[in-house]
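The other protein chains are all here in position, but one chain of the complex has been omitted.
Should a chain be cited, it is by its letter among A and B, assigned in written order, with residues numbered from 1 in that chain.
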Amino acid sequence: MADLVVLDRRFIARGVERSSALRFMFWLVPWVILVGLGIYAAALCLFYGLNQTNMDNRFAFGMWIYLDLGMIALGAGAFFTGFLVYILKQEDLKPILNSAVVVGLICYSGAVAVLMVDVGQPLRAWFTFWHPNTHSMLTEVTFCITCYLFVLILEYLPVLLRNRQLRKVPSFLVFEHQLHKLVPVLAGLGAFLSFFHQGSLGGLYGVLRGRPFAFRQGFAIWPSTFFLFIISAMAVGPSFLILVTATAEAVTGRKLVQSTVFRKLGRISGILLGVYVALKAIDTLVWLNVTSRAVGFAPWDFYAYKPFGSALLFIEILPLGLLPVFLLTLPMTSKRRGWVLCGAALACSGILLNRFVLTVQTLALPTLPFDEYLQYIPSWQEVATFLGVIAYGVILYSLSYRYLPMFGQSKGVDKNVPVG
Amino acid sequence: MFPWVDGFHWSPNHIIFLTLFAGVVLTIASTIARAVWRTSTDFQTHRATDMCWQLNFKELPEAERTCRHELAGRVSHRTCPNAFDCRHCAQYAEFAALPARGGALTGGVSFSNELLYHRGHTWVRPEEDGTCTVGLDQLADHMIGHPDSVQLPANGTGIETSGVAWRMTKNGHEISVRAPMDGTVVATGGNADGWYLRVRPTKPGDLRHLLRGAEVSGWLAAELDRLQVQFSSADAPVCMADGGTLMPELMDAMPAADWDAVLDATFLEG
Partner (left out) sequence: MSARYGFVIDLDRCTGCGACMVACAAENNVPPAAPRATPRTGLTPMLVRKVSNGMDGIARREVFIPIACMHCGNETPCVSVCPQQAVEVDKATGIVMQMPQRCLGCRYCMTACPYHARYFNWWDPAWPTGMEKSLNPAVAVRMRGVVEKCNMCHGRLHSAMEKAAAAGRREIDPADYVPACAEACPTGAITFGNLADDKDPVSHAAHSPDAFRLLAKLDTEPKVYFKSQQAWVRGLADRESDRPSEVQNG
């Protein structure tokens, strides 16, 4: 046992404060149990088939797809922060860059893991690459997310190789240095890929002309949801980073970044959210009054079914849309940490609600004139798999925080000097 | 995906999509390839050792990067901007001309005015035949005591300043001793001999970066201060003791100390 404690200390950077090995182990235990449960649930689905879930022929997409879209939107902070730092030269955001990469890696790897359980034949996943359908938004999503996951792993590698023991291997250290020099290329590539796949996730639903609730007009082949998803992802990414970092600060009891970083991320998030809400309002009006009417749907048709009433639309645009814009940008509130956290939480909730409405409500609504309204409650296997992914994320974040320079903490006096 | 696969069409859509995808894959692959290529070139051109040292130097806390001239009392405060390589320091000559006052080393460890010292706790003695003898200074020697094993380089091996000269193990800890100079090993000794390597220098006379005389006492005093802090527990105050004399076989005498941290700091591991 004492040997494990010594071994654990050996991997923690010299001069850096971390909680004791025992305490860390106790912290990990519940998350490991959740991961175990998640693996068990996923194994049931892989072994017995997707009848283990409560999805059906009418609710072909369920909780997993909703949470995939949600996670990928929240993980947009990785590409966006990289873009801001390396392309737009916002150097004051550098301290949060490493942790943004970790959050992005967690969100994307988690989403891909859930997808592998969600499809009926995971071993055929490579078929999309061999027979791509260039008209399909899902092809675009598959290609981009796969490539972007690679990019995230490459961006995470230098952080990993800077571990106290790993960097003692000369080839690792030199390779890390050379790879780190090329990170701006990866950041640019990541921004390019993210632009397309965040948009295509919106396009997935926007092109469905058989589902007037989701269908939108747009530019060329891209429905308006393509652009709305990109902007909303860019808006919510920084907010989610704020929330995750604040949670980490609360759990570890240490200040991890300067409050100016939070303030700046909050302002960027608020401004983009404002643009998004404005565009969404216009889009909603066009969709309700023009696009849907053309195929016989009046606005109240979409909201006649409770609990998916019109309240959802107003909640999304006002308390979870406009309110966080004010909280994050007005000088009165944006300078106070409490209000910034509140605004960030509301913004994230708003985007999660938006993804929910588009994935779940779309399928609940009828398409044929004689269809009925449908209900769907996820099964425990679906919930457990998803909780397992969240737990995996907490574990990966915790391990990265303990053993890697996530917040640029050198052993020096200034704990916030970025490393590398 | 490819023209011979069923379902392929030569449509503009298909071509644009596949071109973009190929572009992305090529960018990712070329980034990895460039990093790997540059790494291997760094090793082949022997730049790797120096690069590793530079990167590790940046990881040292500011207090451990004090310039030798501050330690010698020539200047009030200066952090080394050159990874301890005074041979390439533009201001070295300017500082070296100032009078040295030395630090308040009152016993503790002894050193010799005839030896030249490297910050990694090795000393160099130029011999008449042009070679140099390299040994471990008393602070490091007393700290380690009798090593469990010593891995010395074979005759003919090249060593580079601040690269690894030889390795020792003690009580399960691996210690990489940094080389104080560039050269080729012509003979090896051991712990019992009082010296470890005999080296033919690459560039004779190029030992400007090594500490000598009054600089050494200032440096060793700072090192003893550091050890005192590292050995005391986190919540104990710094005591006004007289320092005392460093005991030999320290690692055996104080098994509970955080030797990973002490050894890393002493041998400039980062």
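List of remarks:
Rule of thumb we're sticking to: contacts are C-beta pairs under 8 Å (C-beta built on N, C-alpha and C of every residue); 3 or more make two chains touch, one makes a residue touch a chain.
It should be emphasised that the depicted structure is a prediction, and the values quoted were computed from it without experimental measurement.
The hidden chain makes contact, of the residues A:P95, A:P132 or A:G237, with A:P132. Note on the undisplayed chain: of the listed residues A:D8, A:E249 or A:D301, the one touching it is A:D301. If you put the missing chain back, the residues of chain A touching it would be 49-51, 56-61, 118-121, 124-125, 127-128, 130-133, 135-139, 142, 204, 207-211, 292-298, 301, 304, 362-363, 366-374.
To be clear about the criterion, only the chains that are shown with their structure count from here on.
Chain A contributes residues 6, 9-10, 13-15, 129-135, 139-140, 143, 147, 150-151, 154, 164, 167-168, 170-171, 173-175, 177-179, 181-182, 185-186, 189, 192-193, 410-413, 419 to its touches with chain B in the complex.
Considering their complex, residues 1, 5-7, 11, 13-14, 17-18, 21, 24-25, 27-28, 31-32, 34-36, 38-39, 42-43, 48-49, 51-52, 55-56, 58-63, 258, 260-261, 264-265, 269-270 of chain B touch chain A.
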